[in-house]
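One chain of protein is taken out of this complex; the other chains stay put.
Presenting chain A:
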């Protein structure tokens, strides 16, 4: 039968030559291969110390942004929840009271805003749906593993962008006092 790909190798059953029967040349060939691998660069990334760089378009953990004056942008319109194909977002809307103008930008705001990270498929449709540019999927953070399911429901405490270092979190985990101090010296 003719080969269509021209890559077929025709095998002939020939008696082995003396060099082949002596095994040793083949063994040295094998040894040279393993020795070459011994000196090649390793593929391993030592995880906690080294991390693999994220893609710039990576869609990770959500954040609820604040505006330039530090007010929450979200107005609890619910468009993100409607857009969400996994139905991961729930929220409760509330009316802004007098004297809260420095906290919330619009008259309506989200009293609670929860994303279930076990349901979320990180498609980014919420980000696209948001008319107030309030919800974003960060390119450098992801939801870390937890022991309990309810720990994956991220509330406003973990989603809203923090103002002060003391309230900021790293990968969804509240910063410790030492980490916050370190961050403060970095910012100063």
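As a working rule, a contact is a pair of C-beta atoms (placed from the backbone, for glycine too) under 8 Å apart; a residue touches a chain by one contact, two chains touch by 3 or more; residues count from 1.
Please note the rule applied: contacts and distances are computed from a predicted model.
Enquirer: Unshown chain, UniProt name, "Permease IIC component", "Amino acid/amide ABC transporter ATP-binding protein 1, HAAT family", "Heme exporter protein C" or "NADH-quinone oxidoreductase subunit H"?
Expert: Of "Permease IIC component", "Amino acid/amide ABC transporter ATP-binding protein 1, HAAT family", "Heme exporter protein C" or "NADH-quinone oxidoreductase subunit H", the absent chain's UniProt record names it "NADH-quinone oxidoreductase subunit H".
Enquirer: Can you work out which residue in A:30, A:85 or A:144 touches the chain that's missing from view?
Expert: The one listed residue touching the chain not shown is A:30.
Enquirer: Among A:3, A:17, A:44 or A:102, which one touches the chain that has been omitted from the display?
Expert: Checking each option in A:3, A:17, A:44 or A:102, the one touching the absent chain turns out to be A:44.
Enquirer: Using the touch rule from the top, list residues of chain A that touch the missing partner.
Expert: 24, 27, 30-31, 33-35, 37-38, 40, 42-44, 46
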